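Questions regarding the structure given below will be posed in turn.
Only one protein chain is missing from this complex, and each of the others stays in its spot.
Chain nomenclature is as follows: A and B, assigned in order of appearance, with residue numbering initiated at 1 for each chain independently.
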Amino acid sequence: MTGTDRRSRRQLALMLTPYLVGLVGLVLLPAAVTLVLAFTEYDLLRPPRWVGLGNFAALLDDPVFRVSLTNSLVFALVAVPLRMLFALGLALLLHRRAVGVGSARTAAVLPTAVPEIAYGLLWLWLLNPLYGPVNQLLRTGGENGLTALGRTPPQWLTDPTDARAAIIMMSLFTIGETFVVLLAARRALPRDVYEMAAIEDATGWDVFRRVTLPLMAPALGLLAVRDAIQSLHFSFVPAFVVTDGGPPPYATTYLSLFVYRTGFEYLRYGYAAAATLVMILLTVAAVLVQWRLIRRYRAFYRL
Amino acid sequence: MRPTTRPKALLALLLTAVLAAAGCGSGAGSSADGPVRLLVFGAPEELAAYRTLVEAYGKAHPGADVQLVEASDRKDLLARLATSVAGGAPPDLFLMNYRFYGQFAAKDVIEPLDDRLAASAAVDPADYYPVAWDAFRWQGRQLCLPQNVSSLAVYYNRTLFARYGVPEPRAGWSWNDLVATATAMTRDTRGVVVRATESEGAALRPAVHGLGVEPSIIRLAPFVWSGGGEIVDDPARPTRLTLDGPAAREALKNLVDLRLAYGVVPTDEEVEAEDDESRFANGRLAMLMGSRRSTTTFRSITGFEWDVAPLPVYQAQVGVLHSDAYCMTRGARHKDAAWRFLEFAIAEEGQRIVAATGRTVPSHVGVSRSPAFLGPAQPPRSAKVFLDAIPTVRALPTVSTWPEIEDVTYGILENAVHRGDRLDDVIRDLDRQTRPIFARGEHG
Partner (left out) sequence: MSDPGLALAGVSAAYRGATVLHEVDLTVARGELLVVLGPSGAGKSTVLRVVAGLEPVTAGRVRIAGRDVTAERPGRRNVSMVFQSYALFPHLSVAENIAFGLEVRDTPRAAARERARAAAETVGCAGLLDRRPAQLSGGERQRVALARALVREPDVFLLDEPLSNLDQALRVQMRAELRALHDRLGATMVHVTHDQTEALVLADRIAVLRDGRIEQVGTPDEIWRTPATTFVARFVGSPAMNLLPADGPLRPDGAVVPGANQDGTQIGFRPEAVALDAAEGAAATVERVEVVGEDAYAYLALDGGHRIVARVPAARRPGRGAAVRVGVRWADAHVFHAGSGRRYVP
């Protein structure tokens, strides 16, 4: 090993240290503890008691857990593609230089910068069934509190389906990071390729399908993986602040909220840890599936 | 291999430093000095009441330092308490309703106060309402000391009653009187009596609703008892809800009918749009079934005059106990200082101060009969309604999993009232879904 080698390795280790300490102390250790606690009965107040697979057996029988699991999966399956589509649409719309594009980009990113709780409270007002701007808008042109089409406006906070839609709607506007990455990815695409397509008289749809989409697919794939993982998290605050897991019984109780409640409200920490473990396993499974898809894609195009 | 070992050593060193720092962070309160920390939650008006109390204590005992830790709501308080106990840095004192202290009592987190009580010159248990005092006894030991005792009451908007010429509620009124009064007070914008039931569509929205009542087990309980029924099989060691009894069933049906048959309570949509307390404060709810807690908020009402009436009766006048108590954590770092504050808060002077803010019906019998509580300076004029209810109140069962039971039953009852689920299904669901939770519970 040469001297410079040794020095650069030492520098590398030094620079990685703060990150590693954080990773171990704040992520890996708690994760390991959670893993162990999942096999215990623990109420935070008395020492944990080993129960083996008891928690998992109980989870299988727990209707609330099953509902939460379904809710989370449905949310991810609907929200993630919609978010990607929305962010991609915005990125393609706003990647050019034009009047107002700068402000539009800022507007697209802004909701992501709002603290989550404040964002939730904002939507609580927006979705207020009687006085909220959303339903006020839907009622314009209608009579007697109905929409112009003579229908009852959505009951965002009291109807299970509408409430789930509301949570997904809320998640659609916090796509700032995805949007920024896609914007950068789009702007990094070579201009002459698009000019080439223009000379060949490719239609907008052809350009999107044959050029933009395949060229951005690696970025899209990676972001979709990230979003799928994140979806377990960003469904928490809306459900916690806006719908409180309801309408009854558990229309918008997602896994994260279920874990929070069992852990911190009902002090069943071991049980919550078991649910968390299921959540982690689900995440890993989702990542693996998407990873395989991406690899297959890359192999297909030999990128 | 030296070049690789050194960064490792460095890493280990840094790691220990970080962990040590984290440890120090949580142990910062371990020194003998530092404030007594009191964990509470409540509406801004309630928090103001506790601040007044803490300030008064500071004046009376110069040098004593009590710090108010304010949680955003009840659930936040429970989570904070649990995590801080687990983290080894619990608050010295916390204020908690007897319905929720069970899980902490069962888990041996609360310091028994019998010895300190016996030695105290300032606090004599005989001065207090026994029903509140007993609610905080767990396995024969006094764990917490109650600051207040009350039952539900019916807040009503006197100005509205006068405008529409409807007789005000009186002591001893029946459930039917309640329904008739609520129906007469449900009015549209022109002041005409309307019936806002689902069959008439979404179009009809009363400007004033007759009554506001939460579809919860704690609101339902006094009426079940009043009709001679029970809500659980064994109040001391409950294993299941018994809402399938005839009295309970009738009380439940009548509660549901308020919405579905008479339309006198706001729909779920309306409740989401504006909760009952705000609706009452805005003059658009004629009556509201609530505990003493609402008083502090309602005292800021300027637009109309309001008062309280006792709960309506089926057979016997029965109330449901509402009581909050100061508890000391077993892991408290300043037990003696915390006890001194507790004595002050529970004894006559402290009770007088909080009573004056309107927050409490004092658990101290003497204070509750004094002008500090009954004085006519502040509404409600009929504050005595709260005192008259005390001999009739019953406590809900204290089981460690009660918070979960309240949450689960709330969801089912809410759907029963607003969605019109079949009563048999509702009662069966209530029973089936709460049984496993009762089974997990521990008892005092």
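What to note about this one:
Methods note: contacts are C-beta pairs under 8 Å (C-beta built on N, C-alpha and C of every residue); 3 or more make two chains touch, one makes a residue touch a chain.
Note that the coordinates shown come from a computational prediction; the quantities given were computed from them, not determined experimentally.
Across the whole complex, the hidden chain's contacts among the shown chains comprise A.
Touch with the chain that is not drawn comes from one residue among A:L73, A:V181, A:A202 or A:I280, which is A:A202.
The chain not shown here touches subunit A at positions 190, 192-193, 195-203, 206, 210-211, 214-215, 217, 301-303.
Keep in mind that, in the parts below, only the chains that are shown with their structure count from here on.
Rounded to a whole number, the gap between the C-alpha centres of subunit A and subunit B is 36 angstrom. The part of subunit A that touches subunit B in the complex is made up of residues 1, 6, 9-10, 13-14, 17-18, 20-21, 24-25, 43-46, 63, 128-132, 144-146, 152, 155, 157-158, 246-250, 261, 264-267, 269. Put simply, subunit B touches subunit A in their complex at residues 3-4, 6-8, 10-11, 14-15, 18-19, 22, 75, 78-79, 82-83, 85-86, 103-104, 107-109, 201-203, 205, 268-270, 272-274, 401, 403-404, 407-408, 410-412, 414-415, 418, 433.
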